[in-house]
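So the structure is just underneath, and the comments pick up after that.
Missing here: one protein chain of the complex. Every other protein chain is in place.
Right, chain A next:
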Amino acid sequence: MKIIVPVKRVIDYNVKPRVKSDGTGVDLANVKMSMNPFDEIAVEEAIRLKEAGKAEEIIAVSVGPAKAQETLRTALAMGADRAILVETDAEVEPLAVAKILKAIVAEENPGLVILGKQAIDDDSNQTGQMLAALLGRPQGTFASKVEIDGDSVAVTREVDGGLETVRLAMPAIVTTDLRLNEPRYASLPNIMKAKKKPLDSKTPADFGVDIAPRLKTLKVSEPPVRQAGIKVPDVDALVAKLKEMGVA
């Protein structure tokens, strides 16, 4: 069985993002980028399934700029077998990614596609669900446990009321939640070795997918800065102040 793991190059989770002065987006110039943390969990889960003898090949896929190669190398260093870069400098929305993935799935016929449940840059939380819909395949989202049994996969999901387990017939789509596993690191020696693993370069046009955006960003702004507080001498003054501010 093959597993496809899509990985996204995003602004590093440690970086404090700066909004561009014209409010059109986040400033990515000279900003540290790394693999979306939920995608690292997806890669790790695929590797564990392979290590457990449930899968034979792991294919990492990324849609993004040439630099997304580094993200794919990270996946290869962790243990993916080969990688496909679908190169574009344009901003790609979840639907376009899902369509590209659909085309790759049609070529590769994986038993599972494991995706991060969302990317930490745009927090869309859509690609996995859209892919499942486009393919007409079952989906197990927000997985905190994944167990393959023959032709089906049991996915434990974190829901408000507790844990819900669903069984999906494979081929299926799984998206990962934070507590599914703790991903291994891509070590520097493994990054060097990963350079020998195959990495195919494609473009969206190769899959006949129109990636033109369907959404329009109106404005991006920083969260408001916390203002200086005031000090009141006693409870009466506090109540008076709250009334004055219209909150009591």
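Going forward, contacts are C-beta pairs under 8 Å (C-beta built on N, C-alpha and C of every residue); 3 or more make two chains touch, one makes a residue touch a chain; residues count from 1.
FYI, contacts and distances are computed from a predicted model.
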Exercise for the section: Mind telling me which option in "Dimethylamine/trimethylamine dehydrogenase", "ABC transporter permease subunit", "GMC family oxidoreductase" or "4Fe-4S dicluster domain-containing protein" is what UniProt lists for the chain we can't see? Expected result: "Dimethylamine/trimethylamine dehydrogenase"
Practice task
Looking beyond the chains shown, say which of A:82, A:145 or A:184 touches the absent one.
Solution key: A:184
Handout entry: Touch with the omitted chain, as defined above, among A:12, A:147 or A:206
Key = A:12
Problem - Option from A:192, A:205 or A:237 whose C-beta touches the chain left out - result: A:192
Fill in the blank from the handout: For chain A, residues touching the missing partner are 12, 14-16, 30-33, 184-189, 191-192, 225-229, 231
